[in-house]
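First comes the structure, then the notes that go with it.
What follows is an incomplete set of chains from the complex, kept in their original frame.
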């Protein structure tokens, strides 16, 4: 099974229940919106620019570990995995 | 009978009541907005770019299986089939 | 009497009380916004592009049968006929 | 006395109390916003395009009979006449 996100969308496999990550990032338990962490498993081809002739590049690639806002995107389940589709513009940073 | 969606709109035939799909996608039953799945049965020619001289390409084609937000688009019935018209920008991903 | 809609506006003569249309489209009686059907009787010349030098083409022509959102546009009566003015961007699809 | 509307604004002299017009347009008495009818008595030079070098043409001229939304524009009185200033983009159609 393969998922091809459209435009600048990205499929992310969330990394759950991990208090202290390998890279040392700990996501805080505060009142502010907490960012989540996950691995990019599929990347769209990018949005068309305003002329409709070129696509705007997407700044992440498959395998990147990224952090993103807790309420970003749309969840779905594929082959038993909980996945998330978000727009790349909602991804805050790559870590590693 | 033929339906020609305008601009970047797409006609989708929803795939209903399918808990586990052939491709392995299971749409979750959670509090978050659940994506729906369907087959593209007609595609618009695309929106005009800002100069009005070229159309911006539409990223799906007839026959594509797509997932989209539950509350996207407008429903209608044609020859007994429940169909949906959505803008291509509201389609999250192609699967297959 | 003649009506010339401005910009990308279109005059539509609604097709009313028709449960099952010639083309087989049946508009559903559900909770979601129901699309309406009508015939295009006049078409604007199109909006100016951002340079003000060219008009963006309008994607429908007189005689097209179209579907559009129930709450789209402005109603008026001309020579005893109930008509509607909508922007072409609010028209969902052509059928036939 | 002369009024020169700015940008894409147009001065309209409303046609009031006319149930059935010469051209056959009757404005309905329904729950939806009713369009009004009037004669264009002055037209602005047009808005500047985004470069500030050219003006975008205005699609009506003095003498045109137009229909427009009931709540469009700003009323004022000049030499005893009730007039209205609206942006041309708010004018629905020319009739005649």
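A, B, C and D label the chains in the order they appear, each numbered from 1.
The rule is simple: a contact is a pair of C-beta atoms (placed from the backbone, for glycine too) under 8 Å apart; a residue touches a chain by one contact, two chains touch by 3 or more.
On a predicted model such as this, the values are computed, not experimentally measured, just so you know.
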Practice prompt. Fill in the total copies of the single sequence across the complete complex, 4 being in place.
Written response: 7
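Heads up, the rule we're going with is that only the chains that are shown with their structure count from here on.
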Fill in: Whole-Å gap separating chain A and chain C, where each centre is the average of the chain's CA atoms
40
Worksheet item: chain A to chain D: how many Å between their CA centres?
Response: 50
Practice prompt. Would you please write down the residue numbers of chain B that are in contact with two or more other chains?
Written response: 50-51
Worksheet item: Line, ring, star, complete or other: which describes how these chains touch one another?
Response: line
Discussion item. Please output the residues of chain B touching chain C within their complex, sorted ascending.
Written reply: 1-7, 9, 11, 42, 44-45, 48, 50-53, 74-80, 82, 85
Fill in: Touching residues on chain C, where the partner in the complex is chain B
23-28, 30, 32-35, 46-47, 49-51, 54-57, 59-60, 67, 69, 88-89, 91-96
